[in-house]
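In this view, the complex is presented without one of its protein chains, the others remaining in place.
Presenting subunit A:
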Amino acid sequence: MKAFDYARATDLSDAIGASGCLIAGGTNLLDLMKLEVETPSALVDITRIGLNEIVPEGDGLRIGALVTNAACAADPAVRRGWPLLSRAILAGASPQLRNKATTAGNLCQRTRCSYFMDNRSACNKRQPGSGCAAIGGINRNHAILGTSDACIATYPGDMAVALAALGAQVEIEGPGGTRHIPVADFHRLPGEDPSRDNVLEVGEVITAVLLPAPVEARQIYRKVRDRASYAFALVSVAAVLRMQDGAIAQAKLAFGGVAHKPWIDPRVDSLLVGETPSKALFDKAADLLLEGAEGQGGNDFKIPLARRTLAAVLAEATAE
């Protein structure tokens, strides 16, 4: 690990505009610093600045940026009103990691592309302009939607996929003030500049995630992975779906493991609403979702896998 200066922030104002790299749980940043993929010259420890509570806000909830993943998943209000969020968090990492991982750190976790994590490989995300070793390389984990010629990596997290389906917002404070961004718009597509994972600007700090009022709907998180636990998603589906009189009255879906961000396709949600569930309908939804999907060789299997996972989730969500 490269040497760095360490400073301990005592309140939020120390963190906003700080010249060093913020560290929270450290479970992603330290991993990458050991590999020297991340080489910050200064770390600012934000674990002592507060922002570690979950409190009601309007009919929704404010989850502080430093709330651990474990505390969020175990929170009685979250479990009652937004069980999808609990379940998605519990689907990720391990109990030990979730005890350290924080809400903001989880949102900002970097891709698990193995070339990104290996300094000897070409990687436009790590070293802009160096190329992308995953294109034509080992790309079993990689994206099938929204890729670019510069990068085909996925955003690997689970929590954000649930938050996107739940319509949550990220609260960000910067030197210029506060802004709110829907979780679904927080992560970027790689485009020409894969070095930027999300829309955070230098000096900005995530202060909270805001959940809107709970919806009376079925909430499902289904994660398909290489082993039963403690593995990243190959494909995951988050669904918030309400039935009325035998038809789908409301549907909000988000997909993990398929793109550089939690993938949302409002056309698929609209296609489902007002319809009676059937295999034909689920097929139509998958056709629309995957119309632009493109395999890279190793990850071709994700296209049928996403189709089947979507069908299974819709069947479960619409079952009597």
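Keep this in mind: a residue touches a chain if its C-beta (ideal position, glycine included) is under 8 Å from a C-beta of that chain, and two chains touch if they have at least 3 such contacts; residues count from 1.
By our rule, contacts and distances are computed from a predicted model.
Missing from the rendering is one chain, named in UniProt as "2Fe-2S iron-sulfur cluster-binding protein" (options: "2Fe-2S iron-sulfur cluster-binding protein", "Acyl-CoA dehydrogenase family protein", "Sarcosine oxidase subunit alpha" or "Phosphonate C-P lyase system protein PhnL"). Of A:Lys100, A:Arg179, A:Arg196 or A:Arg218, it is A:Lys100 that touches the chain left out of the display. Only one of A:Thr47, A:Ser148 or A:Ser195 touches the chain withheld from this view, namely A:Thr47. When you scan A:Asp31, A:Asp118, A:Asp185 or A:Glu294 for touch with the missing chain, the hit is A:Asp31.
Mapped onto subunit A, the footprint of the missing chain covers residues 1, 3-10, 14, 18, 23, 26-27, 30-31, 34, 43-45, 47, 70, 73-74, 79-80, 83, 86-87, 90-91, 93-97, 99-100, 228-230.
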